[in-house]
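The structure appears right after this line, and notes come after that.
Every protein chain but one is kept in place in this view of the complex.
What follows is chain A.
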């Protein structure tokens, strides 16, 4: 499913003294089956942008096209359920999407709301819990009696159980332990590869952006500052640093080492393997 934003503007609390321009002149095209990472400074508009991808927020100017539905400012929209069942959002704060009495009911809510039978929903809940590395024994617990990272996992499971075509992830790994972070990011990538799920990831991890995304979008002060492949984006570290952003740890290390050695490597290293091979070359032991 293609998602296109045209000249999107979004103002919070429009026409009140608290009006706040959070997005302006945003043009984005998300191709079916693509993996897009969105990066940007705190407050640059990433979460606001994400909520346009499933029409939770409607633009105050411009239009958003989601599959064959076109959402325009100033027009009443009815029946957005189709969109909501196709585009699953994992929110920045997991508490914002948990509300049922038990974990099981919580995960089943989405699928049942969109027409799955209770039995089917329960099967999906078990499967989704496994995908996020949780034991079935928590199904009967209240989602609010969980640790932060456990809540995060349940919130992700709830979205997976809807089996959406598009996954929109707002810092989905905040609060996860290092192993969970790796496993869950790999799981999302598997889904993307195997089922062609379009994935849109907001992240502060430049490593994840470099590792998984086909395209990176940099948001800055409410608008798209730049788009490109990870190599394009991270080949100009100075620019990123100026925006208050960072580079992946491999690139940061490369820059430090280059500076101390007073030389430049042949290429920008986006992975540890790249870095090892460049350093071997520089250290004169390239052909062991």
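One rule holds for everything that comes next: a contact is a pair of C-beta atoms (placed from the backbone, for glycine too) under 8 Å apart; a residue touches a chain by one contact, two chains touch by 3 or more; residues count from 1.
FYI, contacts and distances are computed from a predicted model.
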> So which of "Energy-coupling factor transport system ATP-binding protein", "Tricarballylate utilization 4Fe-4S protein TcuB", "Phenylacetic acid degradation protein" or "Carbon-monoxide dehydrogenase small subunit" is the UniProt name of the chain that got left out?
Replying inline: "Energy-coupling factor transport system ATP-binding protein"
> For the full complex, which residue in A:79, A:194, A:238 or A:260 touches the chain that was left out?
Replying inline: A:260
>> One chain isn't shown here. Among A:2, A:24 or A:41, which residue touches it?
In response: A:41
>> From the list A:27, A:117 or A:147, pick the residue that touches the absent chain.
In response: A:147
>> Applying the definition given at the start, please give the residues of chain A touching the unseen chain.
In response: 12-13, 18, 20, 40-43, 46-47, 92-93, 95, 145-150, 152-153, 171, 174-182, 204, 206, 244-246, 249, 252-253, 256-257, 260-261, 272, 275-276, 279-280, 282-285, 288
